[in-house]
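With one protein chain withheld, the remaining protein chains of the complex are depicted in position.
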Amino acid sequence: MDFALSDEQRMIADTAREFFAEQATSARTRAAMAGDGIDRSLWASFCGEMGFAGVFVPEHAGGVGLGMIEFACVAEAAGGQVAAIPLLGNAMGLAALLADGGEQSAGQIEALVAGSAIAAVATSDQLTVSGERLSGDAGLVAHGAIADLLLVIASSEAWLVRSSDAGVIITPHATIDQTRPLATVRFDEAVATPLGANAATAALSTGLLCLAAEALGGAQAALDRTVAFSLERRQFGRQIGSFQAYKHRLADRAIEIEQARSAVYWAACALDSESVEAEIALPAAKSFCADAFFRAAADMIQLHGGIGFTWEHDAHLFFKRARSIQTLLGSGDLHRERIAALVLDRAA
Amino acid sequence: MDFALSDEQRMIADTAREFFAEQATSARTRAAMAGDGIDRSLWASFCGEMGFAGVFVPEHAGGVGLGMIEFACVAEAAGGQVAAIPLLGNAMGLAALLADGGEQSAGQIEALVAGSAIAAVATSDQLTVSGERLSGDAGLVAHGAIADLLLVIASSEAWLVRSSDAGVIITPHATIDQTRPLATVRFDEAVATPLGANAATAALSTGLLCLAAEALGGAQAALDRTVAFSLERRQFGRQIGSFQAYKHRLADRAIEIEQARSAVYWAACALDSESVEAEIALPAAKSFCADAFFRAAADMIQLHGGIGFTWEHDAHLFFKRARSIQTLLGSGDLHRERIAALVLDRAA
Amino acid sequence: MKLGFSPEEEAFRAECADWLNVQMQGAFADIRGLPGLTEKPERRRDWERQLAAHRWSCIGWPERWGGRDASIVQQVIFAEEYARAGAPNRLNHVGVELAGPTILAFGTDEQKARYLPGIASGDAIWCQGFSEPNAGSDLAAVQMRAELRDGKWVMNGQKIWTSLAQFSDWIFVIARTEPGSVGRNGLSFLMVPIDQPGVTIRPIEQINGEAEFNETFFDDAVCDASDILGAPGDGWRVAMALLSFERGVSTLAQQMQFRNELDAVIAAARANGSASDPLIRQRIARAEIGLRLMRYGALRMLSNADRSAIDGAALTYKIQWASWRRDLGELAMDVLGQAGEVSDADGYHFPMLANLFLYSRADTIYGGTNQIQRNIIAERGLGLPREPRGAA
Partner (left out) sequence: MKLGFSPEEEAFRAECADWLNVQMQGAFADIRGLPGLTEKPERRRDWERQLAAHRWSCIGWPERWGGRDASIVQQVIFAEEYARAGAPNRLNHVGVELAGPTILAFGTDEQKARYLPGIASGDAIWCQGFSEPNAGSDLAAVQMRAELRDGKWVMNGQKIWTSLAQFSDWIFVIARTEPGSVGRNGLSFLMVPIDQPGVTIRPIEQINGEAEFNETFFDDAVCDASDILGAPGDGWRVAMALLSFERGVSTLAQQMQFRNELDAVIAAARANGSASDPLIRQRIARAEIGLRLMRYGALRMLSNADRSAIDGAALTYKIQWASWRRDLGELAMDVLGQAGEVSDADGYHFPMLANLFLYSRADTIYGGTNQIQRNIIAERGLGLPREPRGAA
């Protein structure tokens, strides 16, 4: 039992934070937002020099060989800069392929670790399977328009589909969160490779942890920036951070962020130790962190006053990312209902 | 269209407020709490000298001949002092008897207006009717242990039962809100007089308005007393009311109380004008005002600090009354669900 | 206190409705139901001139100045029927509801003659220049300077959040006319023509991709020496009076828009099945209750004969509607789910409910943040001590 980051984990977290602070600047993110929602050069460095894409991939499979705590530290840092990268699909795709463990996965794992292929994830219960072909509406897919590989999760089964396949129809949309644009994906007898039995669960668990950690990073950054602003900005002849209503509101955010941090580490530990607690820790972490982020980002706008709702200021990037994290992989209500089912409905 | 109190209505409100402020003192209320939950002398004055029990009873039936606005003003004043009186049962009983309009009602109306009989209300769907006899569990009844007459409402029908009847079994309980103690009422072939078709609806409408108005008065009083305390009490070398967190919290209560006031007047007007709006105004007023009162009373405790949770201070009287208003005649969730059904489920 | 309207009032309602419906189903059908304020400004101007031509542009004003001396109830009725007919939001809201009443209250006869006819006729659109980048909600921190030179006020400085400046002919500003003055003293209320070289307007793009607000720069901008309301140094008092007109009957027209927004949420919930989700049902019920209570709160505020008294309904109105609309935006997105986050428009433009979700974050900020509103409620409504000012 030990619930502090190790020195090595702290170092990884610091490195990731510095990397994103330096590279994922507002200007670069905004350029990606105006384009297809990915900062390709950032993603190349992330996968290449930094090797972050393979953080939880075993060394024999070409990765760094660490665990979910370290992955969470990286995702937290990415969230702190609202980085425009396809991290969610990458991590979920890798988790699915690692769980599958088949021979055909090795090459794809390598491509995802290296960043030479981009993965995105569709979850849908509207699909029909016939042979190894999928048809139907796969719903809205984050970074779907730039993906090379589509991980498809339906009814706890997982398939892999190449987006270049003739049976894949992808329609991009203007999306509120431009750092993670959504595209509608439809299949018309698309060729699909089925993955092993645990692939869907592994991908979803990793995805929930990824979103929770990103939300934690985003919430902390929104708070930090608002605190900094409140110490600079004066109104009524005072630093606005000296007003108690302002202080208490930020204190409430800080309380939630501390809880969010406990949630992310708990969920990551539970995955690393393959504990049954994961079945409650993951929905808890995802729903709690997403809401904490949303409130922190909403307060970031509110407490910046007029400048806070302009396009020019970064507050809206956090706010929109927080909203997209709330809906991705299921709403807070849905995840809380899952927890309620575990707590209330199992035999007494 | 006019949405201000008339001079006459204002005068009634002022008179009622002065009456309760003078008579329903903390000492007298606490004496009633230690007994059976009624200040009999207060109730006698309320019905007698003041004539308040008959405020909405037509003159030909021995009342004052005014309407629901005036009744709401009186109930609001009673709530402002957490008066230990059986107002709810009295008003509901009178509304039912007036709606019934039968010959046999006249004497009972007279008794309730005069205060020579006390009414309490049971609502239950656990009763069986056989001939004109009721059997079964009538649930928890406010002021049930001191009632002479029981108005029984089940599945939109209404009956009158004398509590002295051999088939009536009443068990009083220690109750969180000692100003409105609950008793379990059971019937074993109790003789019941059926009332006319509109009696149940009239009684329930009047009951919801009564509770909403009491809650409004209670919330306003809780706020006023907390404001007064915050101007007297000093901490950290300042009036505690000068702390912005304190100010904003009280401002939030003031905002809700203004909405609660609109809700009570809206509901009263809707009843007076027999508008269909009543079907949404009454559940809206009851649920909104009860919650506003609960928060005002909870803040009264919180913002008084240590003294606020002592028995000696009156804050707990407000808090407990607020809680009992939340549950009486159905929870807030229930009333909001009724509104949702009206808004969402009727044909588009 | 009563709900419902008298036969005379119902007759007036029918008159309003008839005229408005003829317009909106005839010559102005092309702008019926037009949302926001930025589309089709020329047609909006035509429409506002048409209102004026039939004496419907400022019915609460005295007849002498183009109004109808309409009672509060009549104004309520007109506002409701205006919204019901689908008539578009008024470009000249600021002129009719804020500048006009303030000029009526503080202007000389000459000033009334100079400004009011243009407002009444729809020829002069007005906008408001109070906020500054370093002042925000704090009017006493205004820095824009004005000095009297050769019979003209010469102005230098910057205003921000001037909505609709790009369509306006006049802007009223608070400027510091006593050099070296601080706080509430030394401010004046000036009325300035916008179409001059000294005034530059720069739109501010918002969170939702639209640009309703502007920065307005004054570089040796001028107005006549007589374009001042009240005496030099009276600016604070005039500005406070003006702000008190903000809670007029137009709030009821605004509520008709809120009603449309809530109805759109309800329709979306019914369409996608979330209407059967008990959690959504509770929130829709709360929204419904909140909107109804706003209506009766506004009616209480308008029925209050003694408008000078501290009126709880009026003090709490801004934060009520702003918070309600912010919550409605969040509810709308939860009803829509992920599908609410996408649009098939070119560029960054979203349908009504998603746009509401984004734009409503501004509602709790402009015109006094929720925090400022709570200060005002606590200090003016509850009598709690004022916030101490720091050293400037």
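Should a chain be cited, it is by its letter among A, B and C, assigned in written order, with residues numbered from 1 in that chain.
What we mean here is this: a residue touches a chain if its C-beta (ideal position, glycine included) is under 8 Å from a C-beta of that chain, and two chains touch if they have at least 3 such contacts.
For clarity, every value in this text was computed on a predicted model and none was experimentally measured.
**Q** For the unseen chain, which displayed partners does it touch in the full complex?
**A** Per the touch rule above, the missing chain touches A, B, C.
**Q** Looking beyond the chains shown, say which of B:F243, B:Y265 or B:F293 touches the absent one.
**A** B:F243
**Q** Using the definition of touch stated at the top, determine which of B:A13, B:V57 or B:A298 touches the missing chain.
**A** B:A298
**Q** Hey, which subunit A residues sit against the chain that's not shown?
**A** Per the touch rule, subunit A residues meeting the hidden chain are 1-6, 9, 69, 223, 227, 230-231, 239, 241-242, 244, 246-248, 250-252, 254-255, 257-259, 261-263, 265-266, 268-270, 272-273, 275, 277, 280-281, 284, 287-288, 333, 336-337, 339-340, 343-345, 348.
**Q** Which parts of subunit B are in contact with the chain that was left out?
**A** Looking at subunit B, the ones touching the missing chain are residues 139-140, 173-178, 182, 234-239, 242-243, 245-246, 298, 301-302, 305-306, 308-312, 316, 319, 323-324, 327-328, 331, 333.
**Q** Residues on subunit C that touch the omitted chain in the whole complex?
**A** Residues of subunit C in contact with the hidden chain: 277-279, 282, 388.
Here, only the chains that are shown with their structure count from here on.
**Q** Could you put a whole-Å number on the gap between the CA centroids of subunit A and subunit B?
**A** 51
**Q** Hey, what residues on subunit C touch two or more of the other chains?
**A** 371, 374, 387, in rising order.
**Q** Which residues does subunit B have that touch at least 2 chains other than itself?
**A** 244, 247-248 - these are the residues of subunit B that touch more than one other chain.
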